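For this view, one protein chain was removed and the others were kept in their places.
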Amino acid sequence: MKEGLNFVLGVNLIIWSGLAFYLFILDRKIKKLEETSTARRK
Amino acid sequence: MKSGRWITETGSSTYLSEAVAIWLRDLRGEFRTRYAVNAILMFAVTTLIAVSFSIGSFRIGEAEQPFLYAVLLWIILVFSALSGLSRSFVKEEEAGTMDVLKLSARPQAVFLGKLFFNLTLLGALELIIVPSFILLMNYEIKLPGLFTAMVVSGGIGLGGGTTIVAAMIAQASARGALFSVLSFPLLLPLMITAIKGCEKAAVGANNPGWPEVRIAVAYSIVMIVMSLFLFPLIWEE
Amino acid sequence: MKSMYSLEVSDLCKHYSETLLFKDISFELHPGEVLAITGWNGSGKSTLLRIIAGLVRPTTGKVEMFFKGESIPKESRRRFVGMVAPAFSLYEELTALENLEFFCKVRGIAYDRKSCLAMMERTGLSENAHKLCRNYSSGMKQRLKLAQALLHSPPLLLLDEPGCNLDSKGMKIVENIIAAQRQRGMTVIASNEKREVDYGDRVINLSE
Partner (left out) sequence: MIAKVLLTIWMTVIIVAAFLYADAAVGFPGETSRILFFHVPQAWVATLSFLLSMIASCVYLARRNLKADYLALSAAELGLLFCLLATASGSIFAKAAWGSFWNWDPRQTSIVILLMIYGAYFALRSAVGDPEKRRVFAAVYSILAFVTVPFLVFVVPRITASLHPEDTMNPAKPGMDPKTLKVFLGSLLAYTGLFIWILRLRLRLLNLEGMQEPEFVVTEKMDLEGEKQ
């Protein structure tokens, strides 16, 4: 029973790290967009 | 023109009298064009026939009959209402009379007038469909008093919940489908309550204080009061 | 009578998502004055009138009506405004008199047949007061719209292309209405026809 859990845990961790990584990339992309747009606006 | 009668004071007539004027105008217009009545009654009668023909009173056992028939009755009532209740606003928009109405009547009066009109339509729908449903399916009801109260309060809830939605979709595109999609989630609590109430009435379960009817009345009051506050926002640009 | 009513429009601007209709429209109007608004099709003449009537919200700027110096709240402005526009239409399934009766009641004016019939007389519709509007010609419908707009003798009359679909007799009626309104109220006319623009003491061109 236990090793079944480890497998599910592993899958969850992979999904979560992928999601977190994606969110960080999004964060940087939006920050860049914000800088270019505020620069253009000045 | 006689001496110019300036309208100086603002509220010279009550909301109710203006609402009644709109209600009577709608009734007169509806009597002549039968625009909404046809839609609702056609839908209701065809579904009723289809249901009674396919299921009939013999196929369902005594035990399930009260509950299942209550569900079928309310499905017919709700979806017939959804097929026609938006007409009064949609027609105003399509005919171009909405702007003139916006310029002459107060939003609350328009809402009340249209609500009364919708309730009249629902009253007619229930007067025709409910008795014929009971006859066609020979639906045995032990507590007719509770049953009527449930049907009436359910009908008022139906009108209360959908009138403001009708006003919104009349000013949007893709009107027909949108009306059911928007109204259905709002009507679900009412529908579930009404089904439960009708089932209890049919079975004759002792049911002190008619809780379902009180829930339906509470629902109607809440929706109508909320709509009175929100209607001016969607009525005026 | 002079300062009984006034209309103040201050730096109005309206845009629809991308297109900018008009900018910085300001004027004042007092009883006895007629203002004409002209401009190419799509320059926002009708929208400007709808904003003044309170049907549409401007992007920026303000429209205010005063009665004896006090500002009239927007919700009750409609009792002081009568409007006629091509996009409007009345209830086809009712007769002319039923329409007027409805608009009297819904505006909270005591409905009396005599004054409605007199209004029909004034707009030359008295002989078919009892016919359904569905059978009216577009000219007759336009005259009924004029009758409806004048029912509550509004201090501010907004006419969007009043003469459309009207024959010469109809135009005569419009002239009388504008002349009568000049005696006791304010008028704003939106049109491209020279004849109607000439009614105005002042002209604002939206597409300068």
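In this document, chain identifiers A, B and C correspond to the written order of the chains, with residue numbering beginning at 1 in each.
Keep in mind that, in the parts below, a contact is a pair of C-beta atoms (placed from the backbone, for glycine too) under 8 Å apart; a residue touches a chain by one contact, two chains touch by 3 or more.
Computed from a prediction, not measured in an experiment: that's the story for all the values here.
In the complete assembly, the contact with the undisplayed chain comes from B:169, out of B:72, B:169 or B:213. Although one chain is not drawn, the whole complex shows that of B:55, B:186, B:203 or B:228 it is B:186 that touches it. By the touch criterion stated above, the residues of chain B touching the omitted chain are 67, 164-165, 168-169, 171-174, 178, 181-182, 184-186, 188-190, 192-193, 196, 215, 219, 222-223, 226-227, 230, 233-234, 237. As for the chain not pictured, it touches chain A at residues 1, 4-6, 8-9, 12-13, 16-17, 20, 23-24, 26-27, 30, 33-34, 37, 41.
Just so it is clear, only the chains that are shown with their structure count from here on.
Centre to centre, using the average C-alpha position, chain B and chain C are separated by 36 Å.
Between the Cα centres of chain A and chain C there is a gap of 59 Å. For chain C, residues touching at least two other chains: there are none.
The multi-chain contact residues of chain B, meaning those touching 2 or more other chains, do not exist; every residue touches at most one other chain.
If you check the complex, the residues on chain C that touch chain B are 50, 53-57, 67, 72-73, 75-76, 78-81, 83, 85, 87-94, 98, 102-103, 105-109, 115, 118-119, 122, 145, 148, 150, 152-155, 180, 184. Put simply, chain B touches chain C in their complex at residues 1-2, 4-8, 10-13, 17-18, 21-22, 25, 28-29, 32-33, 95-97, 99-106, 109, 232, 236-237.
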